[in-house]
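Report on the following structure.
Every protein chain except one is present and positioned as in the full complex.
Per-chain residue numbering starts at 1, and chain names A and B are given in the order in which the chains are listed.
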Amino acid sequence: MGTPPPTGIKQILKEALKTKTGMAAVIILGMMILMSASIPFYSPVNFVKRWNDLKSWYEYPSLAAPVWVKWFTGTNLPETIDLTSKHFRVTEEEISGHYITTYTAYFRYTYDDYPSELKALIKTDIKGKPVRLNIIFIRPDGEEINLFNGLVSSGQTTFDISLDPKLQKNIARFVYEKTGTVPEVIRPEIILFSKSPSKYGNEAASSNVLRGRYIVKFQVLSDKKISAEPRFIVYGKVYGFAGTDLYRRDLWLGILWGAPVALAFGTVAAIATALLQVIIGAAGAWFGPKWDELVQRIADFFLIIPVLPILILISVIYKVTIWSLLGWVIVFSVVGVSSKIARSITFQIREEQYIEAAKTYGASKTRMLFYYVIPRIMPFTFALVALNVPTYIFLEASLSFLGLGDPELPTWGRILGDAYSAGALYQGYWWWVILPALMIMLVSLGFTLLSYAFDKIVNPRLREE
Amino acid sequence: MMKKILVTEDLVLYYRTSRGPVRAVDHVNLWVEDGSSLAVVGESGCGKSSMAYAILRILPRNVHSYSGKIIFDGVNLMDLTDEEMRSKIRWRKISMVFQGAMNTLNPVIKVGDQIIEPLLIHAGYKKEEALREAREAVKNVGLPEYVLDRYPHELSGGMKQRAVIAMALLMKPRLVILDEPTSALDVLTQANIMNLLKDLKEKERLSYIFITHDLALASELADYVAVMYAGKIAEIGSAETIYKNPRHPYTQKLIGSVPTLRSEKVLEFIPGAPPDLVNPPEGCRFHLRCPFAKDICKRREPPLIKVDNDHVACWLYGGE
Partner (left out) sequence: MGMATFIAKRALILTLTLMFSVYMTVVIANFGGYVDKLLRDQITFDVTTALSRDPNFAKLSQEERQKLIEQRIEAKIRAAGLDKPFLERSLIQFTQALTLNLGRAAFLRSSSGSKAIADIIMERLPRTVLLFTLGTIMAAGIGIFLGLVQARKALSKFDRIMIVLEIFTYVQPAWFYGILFILIFAFYLRIFPSGGMVSIPAPTEPVAYFLDVLYHLALPLITWIFASFGYWAYTTRNIVLQTMEEDFVTAARAKGLPERIILWRYVLRPSSPPIITGVAFAIVFSWTGAIITETVFNWPGIGLLFWEAIAALDAPVIIGLTVILAYLIVLTVLALDIIYGILDPRLRVMR
């Protein structure tokens, strides 16, 4: 009862699109492909190098949540305020042969929470002896704190206000003057921005954030005229679509780049292994019992080999790239479920009349195998191939998660691995884990639905309704 | 006039499929006289097997319609509950021999255990007595006793078929439905089985419904023949009438297409393709392939018209 299943490859694809699940799958996967295709517009060409060059991310906040978190929590979480040299107004004074160059910038701080970090930088081009630099921080309530007073030489100097204890002496004094005690832990990004810095320096935000107009001054004292590029970064707590990781990298770019890698790896692996398996399985059944035995023995053998441990072993000892990994994966998957399917179908086909006929008019066995047999087998493997794509994506992700995959490419597994190693699970940096995970799940879902759609078409049992 | 052991009236069995309901058994009326055998013949896919399932109420999951009357020994089977059907009718009164005995035996259970199952379940026999009966039964079909201890795959096709027949007769039913019991067997074994069936019919006074697509085969066993086409009965009458003097154009073509060994016969064939059971033609199902189709054949379905000892569903024989 019922109509026979379509056999042409194009036919099957068309049929798949007609079903609800097929449509859903196409939509989801289409989005992924669009993501991958949009990369050239989105991110710089040498992104991969940049991902691994941690120093290049210094102007991004570390462990920042995605921007849209603001809308969900209702708190106006701070975004990064980057005062580059063009934000600074320059005034010069000359007093008896000495030059005082003052760079002034101001910003309005209206957020509901403190910044995550503060940094001051200055790039100078001085010949001769170092000059004296004063960095002054002026709060809306008029309080002035001298962040730095010392000598700088030529080149780029970075002042890690939040991290460097040497820079926090004045801040400590500020707290002492305000509260009468010296805090145990000095968190400049909180103290400088709070209405009433208590002695412990980590009061609740929102009500205590000092909103208003802040001024930052870089004052350079020198013998000669100098030119400098000051910079002051007030790091926020949110950034971008997907936040940042511990190393300040924009996770959205990383996730974006993960898409084509995952799709390419998964699809190539799934299709290549399916093809190989079908050819081997069919060939075994086609060319006679001796070959069949051989293929069966090989299949038994491969069945027992634990693929993952061996891949791990290989990855540790011989460094792998994503391509060599692909190669190994294919090698270990030469025989599998698809070869069994191919084998049983080939047995059925062997008996058929037109095969007998073709043999009589002299078609070579090999040619018949590739022209008649294998194309008929392929449709039955579609559902499996679709399902294998995410399986292989996860295989690569497993290795990357352990830190064993391609050391350069930002794959989703690698991002998850970084997150895990940095303790994101135990510290609640959920965006670092959940967003890449969501991406992988979306791809899985897409291919699962696709596989289901294919299965419905090719598999008679699911067709009857 | 002999008593009729089975009469169906307006028997309907449609299946639900994605393309629409398949009208496998479409208002079928037939009857079986007590102690006789009725051959039900027709092309593949015309609904013959479905009719057997309809009688025994073995329905698949996707049933669309199931109605009509099945009067067996005076009782309308349709009135019985599923449980009554199962415990009183199946196997005890009506049993069945399926197409392709290769698959009708459970591969993981010994043949003997399968044969005695109905005795244990329906008649409350102890295993010992049941096995004794089983041994008798397999002897009756010409099998050695050791087959009871074997698994189905250890027996040949012919042996399996005999075993299945023995199993069907074990509870001495009144009616045995045989669905293509020999189609998967070689000619020699086929002949043996047919002889066996003839023998048993004599000895045990059985009534058969013998379903087949092979007219020649049917002629060996049939007292009456019902010709099915597209889910409906085209013609039903005594074997003599059907073979010597078929009235329905379809029957005539069928008889004409059977090669005979001796006489010079021009083989006929029936043009066109078997009808789609989802969208059967309007009016008489056969009219598109019928050389005598009239205007009324295209519009109205003919009822079964009695002509002498024959019943034909054809407008050629009146009934307007």
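The rule is short, and it goes like this: a residue touches a chain if its C-beta (ideal position, glycine included) is under 8 Å from a C-beta of that chain, and two chains touch if they have at least 3 such contacts.
Keep in mind that this is a model prediction, so the values were computed, not measured.
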*Would you indicate which residue among B:I5, B:L30 or B:I89 is in contact with the undisplayed chain?*
B:I89
*From A:I312, A:V334, A:M368 or A:A422, residue that would touch the chain that is not displayed*: A:I312
_Touching the absent chain when the full complex is considered, from A:P115, A:G258, A:P390 or A:G405_ = A:P390
*Taking the full complex into account, find the residue in B:L56, B:I165 or B:L277 that is in contact with the omitted chain.*
B:L56
_Just checking the interface: what residues of subunit A touch the absent partner chain?_
21, 297, 300-301, 304-306, 308-310, 312-314, 316-318, 387, 390-391, 394, 397-398, 401-402, 416, 419-420, 424-428, 430, 433-434, 437, 440-441, 444-445, 447-449, 451-452, 461-462, 464-465
*Residues from subunit B at the interface with the omitted partner, ascending*: 53, 56, 58, 61, 85-87, 89-92, 95-96, 98-100, 103-109, 117-118, 121-122, 151, 153-154, 167
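Everything below uses one rule, namely that only the chains that are shown with their structure count from here on.
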*Between subunit A and subunit B, what is the gap in Å from one C-alpha centre to the other?*
67
